[in-house]
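Heads up, one of the protein chains got dropped from this complex, but the rest are sitting where they should.
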């Protein structure tokens, strides 16, 4: 089974990436399998300066998934470039740098800082983190998203992916603005704003009160948003949200995703990424496809819409 | 345990209602228990004329819940007033009429049509159904929601509840607009727009392509929105989304809900409503409360916020 | 309708991909042929909703079995039950087959997973003095279920398979050619039911079809399981366009349904 996919200036050995923030910078998983098995690694959000993140408790169970309020704890650009990136460079996998900032300049500085570094395959702008005060700033208003993407576009020649929030009325309008500003691809979805209540202590479980919902529970929402983005914006989409099996991955591909990412499932099963790569090959075969792109084309909403 | 609650001109024997669209007009459940056990029944959406609903398939499984795209099939105002309401009047429970329309006049005509009918305790305006083309029209724009609620307010003296959509960037702004327009209470949440893909048939499972996600999977989102509405809008809120047990109901009450509604859980367990009433009493007791209002006050965000 | 906690007494695999689970069931779980139950077991996230199944055999007054094909998470979990396990059943639900007022010669058509409701129907027809011709089809001989069990009741059984590996090769409905029957009863995949509908309308032969639809509740409250009616119920206007398979059905007269 030929699993290679190519889009937006990226060529991946298979369509499976690990989602940002659920895989650190690859070090822990590298203890149990060769990261070269993966289509790519989307690293934990990198900010210009080190960020401490939110006070605990940072995670809570949720039906069919979990809530997190990590708040983007990360060691910052310098540490990433000097320590984490060289580590990842040892593996035959595409490294996508997830970028965060408190303001436009914060984003742009990181984009600039990683551009030109060896071994960076693409940049993903995280304008959709619900767990920091200004995390959704750029998602709630397409105009400010447009300005941010334009600035990032001017700062890099690398493939530029923008991560779309599900916590907005109109993800398509947001995607459209990103496209017009020069984004090469979209990724979706980030987590959904949620809450858990500890009845014994009569207050929210999480230190930050609210957190982001992820895992199988959000899969239907991710599929809907990927479907709409793929059909209506017309940029390649990296789909994610609740992927646990090869069949889930195929569902996203048929919804219109060119590639997919696995997040929360790696907490339940650290071996999930190599397993999903294998299962996706099996599912493609049993569904009668010769490669991953065929499956995407067979059902992709744009092609289907055009044909109907 | 004293389970009575009173708010927004409503007095309920207990805080548990059945959610609109998951209980028909009470006829089927009445075959297995006395509806008088319930705090209230929020009936299936009623439109001015009969509506046929969407083509099948209308339901699909989802992790920790389900998707539906019923499209508000209902027999219309006349049938409701002549057949369903008289049936419900036989039970000692509060009847909340869920109202739908394609435009403002459609809503207002139903509001007028049920006002003055014996046995209607309150009206719930459903401006948040994701399964009909114009279902989210009034949710996506607080200004048009304001006009609609003003018109409904002018048409009735009954307690007026507005049902809030989770598919918007800012549910609080929407709730605020409803409050200013004269709503007495809010209910939240309606279903989240989602999708399921049938990989064998290479297309969406549902006839309407997208559907509304409900069940335990959405509970964290419901809790977050109820918490925000209760703390920031300051109208009483009827909480729903994934309630299955008395503990779930207590979580919603502690998030700030004055009453709660059970929806999808009645598909899994038709006896869920009387069971949850019983369990809620037990939970209140084991958490050290003497009545339901105490639990609400002990943890309600408005009081907590004011105190901190 | 009532909720029942049923204990599984036996589980077996009558054909590849099929499972039959037999349960200890109180006599009160009396169900008519064509009625169904909503079953659930386990708490996997993908099995939040119960699943609909016709009852299959009732070999003793306090026994009830279900026969199903493993298709997805719901049937996978139910198919994994073993003797001693429990399942939750809501039922009996819906509107079953109509028995003729006087003895007739009836053809029962069961395609694949459509066979289960025919066992009870055959039993009741035979008990009422009718003659039963049971036409049973499957993909191949290995996938045939229920034929022996229905024959054992005293019905005349004929077979058809897609590949000809058992009985006649071809469509199940082809077996009707040259047969003299007074009524048709059918359950199976939609193309087969359409064909039975055509035959019924063409020959003016009364037919009842047992339908399937994705269901959420199974007892009439979700409006999820609808089928289009040929004649909307007039007093309800447009609303009457769709009927609930779980409540007005699952058995409909052939002329009522628009596929």
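Think of it as A, B and C in the order they're written, each chain with its own count starting at 1.
Basically, a contact is a pair of C-beta atoms (placed from the backbone, for glycine too) under 8 Å apart; a residue touches a chain by one contact, two chains touch by 3 or more.
What you are looking at is a predicted structure, and each value in this text was computed from that prediction instead of being measured.
S.K.: Looking at the whole complex, which visible chains does the left-out chain touch?
M.R.: Taken over the complete structure, the missing chain's partners among displayed chains are A, B, C.
S.K.: Check each of A:15, A:39, A:63 or A:204 against the chain that is not shown and name the one that touches it.
M.R.: Residue touching the absent chain, from the options given: A:63.
S.K.: Which of these touches the unseen chain: B:216, B:236 or B:273?
M.R.: B:216
S.K.: Determine which one of A:53, A:106, A:119 or A:281 touches the chain that has been left out.
M.R.: A:53
S.K.: So which bits of chain A touch the chain we can't see?
M.R.: Against the missing chain, chain A presents residues 21-24, 27-29, 31-32, 44, 49-53, 55-66, 68, 70, 73-76, 79, 205, 215-217, 264, 266-271.
S.K.: Taking the full complex into account, what residues of chain C touch the chain not shown?
M.R.: Residues 42-45, 48 of chain C touch the chain absent from view.
S.K.: Residue-wise, where is chain B in contact with the chain that is not depicted?
M.R.: 63-64, 216-217
By our rule, only the chains that are shown with their structure count from here on.
S.K.: On a CA-centroid basis, which chain has its centre farthest from chain C's?
M.R.: A
S.K.: Report the chain ID whose CA centroid sits closest to the centroid of the full protein CA set.
M.R.: B
S.K.: Distance between chain B and chain C based on Cα centroids, please, to the nearest Å.
M.R.: Using C-alpha averages as centres, the distance is 36 Å.
S.K.: Hey, how far is the Cα centre of chain A from the one of chain C, in Å?
M.R.: 45
S.K.: Hey, what residues on chain C touch two or more of the other chains?
M.R.: 45, in rising order.
S.K.: Using the touch rule from the top of the page, what residues of chain A touch 2 or more other chains?
M.R.: Within chain A, residues 63-64, 216-217 contact more than one other chain.
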